[in-house]
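Here it is, the structure in full.
Note that one protein chain is taken out, while the other chains of the complex remain in position.
Moving on, here comes chain A:
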Amino acid sequence: MKVKVKQWNGVASWLWVANDENCGICRMPFNGCCPDCKVPGDDCPLVWGQCSHCFHMHCILKWLNSQQVQQQCPMCRQEWKFKE
């Protein structure tokens, strides 16, 4: 029996590879988005600090921008530096 494929739909799934499930700031899942965003994915990315802690980019920026004093990782209180 020969089958001719007339049409097909590709389906893919994706995950952020973080070493935790939820963002420690907004407490939402990393695979979802921060509370200010509607769609998970590249528009609401994750960022890592050199201390290896990970947050939604929007969440950590909101926190760092509200700090006049030294900018620290909210998890471990080491100085916050973005990991390249």
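General remarks:
Quick note on the criterion: a residue touches a chain if its C-beta (ideal position, glycine included) is under 8 Å from a C-beta of that chain, and two chains touch if they have at least 3 such contacts; residues count from 1.
In this text, contacts and distances are computed from a predicted model.
Matching "Gamma-secretase subunit PEN-2", "E2 ubiquitin-conjugating enzyme", "Phosphatidylinositol-glycan biosynthesis class F protein" or "RAB31, member RAS onco family" against the UniProt entry of the left-out chain gives the name "E2 ubiquitin-conjugating enzyme".
Although one chain is not drawn, its touching partners on chain A can still be listed: residues 17-21, 24-28, 34-36, 52, 59, 62-63, 66-70, 72, 74-75, 77.
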